[in-house]
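For this depiction, one protein chain was excluded, whereas all remaining protein chains were kept in their positions.
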């Protein structure tokens, strides 16, 4: 069974009046819950990283290529510089959650993302996450042309929403 | 965007000459790797639990219902009693792995499962996992009719493979 | 070997001119790192929860008792309502980190905590975490007398620092 047979495994990029956003379905398994009977709060942090990684993947710039240096002159990776999470409602075992990721702002070396985790259209968790591109040696890098173009196309869509 | 729009999010049950097996695609994210640059060995244990949970889900007996007691006279859950894992090759960041789960043996209160994790048709990890049905109070339970029938249908397929 | 033989396993509460703070040593294991070669960002979220839990434990109000209802009229647990993390420097495999936790503010049902994760006196991560006391049914509760007194004693120390 080839990878092509799981077309949505990296989620989808959808376009709406507010621009583009990436949507990733995430199932809640036992590993994600805690003895309080709900999703452990740090699990949402993992979910958001999955959303960001698959967003980059669908934009054509996956994390491995960044690390390998394929997209830049030196090996690099996105790392989280700052994150704020608001927890409004609990997720539970067996829930199918949606992680939605939008670019809020594009800096020289950083990207600020808005992320929402919802169940059946009801928001459970919202997050604002700032990631920066860092070289293997730890130095902040400017966003590579490939990354910038992918996100710029994304920003374009935001400026020129579909009618 | 409704749940119906992600039809393969719980994987698929496929039938072959050896009976039925459940297949779940699992993406490797940063959360699953370690500083050795490969998938952390305990991550495969989580992957296998996802496979078992979604196998039960597609059989119509998800974990929440077992806990809620919907399928039995008292609340219950499957717990792992014994597991053996063999690690042959490492998985890596961004890999799309397949977790395959088969019923090997059906006991009075236990189910023994064969699980394989592969990448592009090459096996990375194999596991044998024995799960038992336990009541909330910790007592082993006999498999409920619903669970037994689902697995029996499965065993039937194994005895009467498609030509 | 009894529990008493591991006296610092829950860390220590120390008193200084700024009041009291809880200090918990945390070792970085493979499970905490990722393929980038550093500590995975969500691991710090787990570390901070360990710090909060052991702070409560040393104050005499551990999480299990809150859940059991021993300290209140109905079963309850602290849950995270909001958290902000700033990541300044990466932790690495085998590091011995210190998680320091202080009460910043005590509300009717919430506690705001300042948390710092450092290595050899150098701060790696800072966090502000708001936790609320929630009943099993999901309703915010007022802090129980036991919890409030423990934190008040803590606040007292803050108002009347040792000379």
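For the reader, a short list of remarks on this structure follows.
Here the chain labels run A, B and C in written order, and each chain numbers its own residues starting at 1.
By definition in this document, a contact is a pair of C-beta atoms (placed from the backbone, for glycine too) under 8 Å apart; a residue touches a chain by one contact, two chains touch by 3 or more.
None of these values were measured; they are calculated from a predicted model.
When the full complex is taken into account, the listed residue touching the unshown chain is A:40, out of A:6, A:40 or A:55. Among B:12, B:81, B:104 or B:148, the one in contact with the hidden chain is B:81. Residue C:46 is the one among C:46, C:104 or C:148 that touches the chain missing from this view.
By the touch definition given at the top, chain B reaches the unshown chain through residues 35-36, 38, 41-42, 45-46, 49, 67, 77, 79-87, 90, 138.
Touching residues on chain C toward the chain that is not drawn are 1, 3, 6, 8-10, 14, 23, 25, 27, 29-31, 46, 49-50, 53-54, 57, 62-64, 67, 92-94, 96, 98, 120.
Considering the complete assembly, chain A touches the hidden chain via residues 30-31, 33-38, 40, 42, 92-93.
The working rule: only the chains that are shown with their structure count from here on.
Between the CA-based centres of chain B and chain C the separation comes to 36 Å, rounded to the whole angstrom. Contacts with at least two other chains are made by residues 30-31, 92-93 of chain B.
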